[in-house]
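What you see is the complex with one protein chain gone and the rest in place.
As written, the chains take the letters A and B, and residue 1 is the first residue of each chain.
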Amino acid sequence: SAGPQAYCRLQELTINLRYDFIIVPVEYTANNCEGPCRRPLSTRSPGYSSHTVLLLEMQARGTPLRRSPCCVPVKYSSQDVILFTGEGLQVTTYPEMVAEECGCR
Amino acid sequence: SAGPQAYCRLQELTINLRYDFIIVPVEYTANNCEGPCRRPLSTRSPGYSSHTVLLLEMQARGTPLRRSPCCVPVKYSSQDVILFTGEGLQVTTYPEMVAEECGCR
Partner (left out) sequence: PVGNRSCVFYETPHNLQGSMRHQGRLLAGAEHGTILCHSSHCCFGIWNQSHGRLQAVMQGCWGSDRDGCDSPACKTSPVHTAGVIFQRCLCRSDFCNANVSQLGAPAAPQGEVSPGNGGPRVGL
């Protein structure tokens, strides 16, 4: 759904790989994490730490934070890419290219 | 320094643990991550992924993101806490209580 998210979660996002040295793929599903980080951090976004809970507690008690908890990837997966190295093709697996799980940090 | 940060980095932050089941400590240094996530993601904030680089590339090309890369903890450490369980004291080590390193995600 395109509207704002009710809580922190994974959303599909396609990234275009139009770089002249990348032969395949032209685009890939990278995903992104979107949504508010609010109390209570429910089981919906399991990737939360005690640190995040305590930051949210501070805000709830009225202490402003210079940086509020943010919905971010907490688990990635890799992506195969076929490059042109100037001499020939090269198959490469890039780590941390696809967001798989989200959490509040 | 209290002003806005030039880049994503660790800042000292003390969190008050005034819960009546926590005996010691009364407060602890939890730290927080603050600062913009902009290109180029330099060696100053080493904790960045290919996913983040590509998200920033998309933005640079004029594609708006529903969620921009955010400066967050990428490494935590634990914290000893002495609790009162109603019967007696309990020494507990809570994981992920202290932010130790920051990165853009």
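Operating definition for what follows: contacts are C-beta pairs under 8 Å (C-beta built on N, C-alpha and C of every residue); 3 or more make two chains touch, one makes a residue touch a chain.
All values reported here derive from a predicted model rather than from experimental measurement.
Engineer: Which one, B:L54, B:V81 or B:C104, makes contact with the chain that was left out?
Structural biologist: B:V81
Engineer: Suppose we count only contacts with the excluded chain; which residues of subunit B make the list?
Structural biologist: Residues in contact with the chain left out: 14, 18-29, 79-92, 94, 96-97.
Following the convention adopted for this analysis, only the chains that are shown with their structure count from here on.
Engineer: Within the complex, which stretch of subunit B touches subunit A?
Structural biologist: Those in contact with subunit A are residues 11, 13, 15-17, 30, 32-35, 49-51, 54-55, 58, 65-67, 70-73, 76, 94-99, 105.
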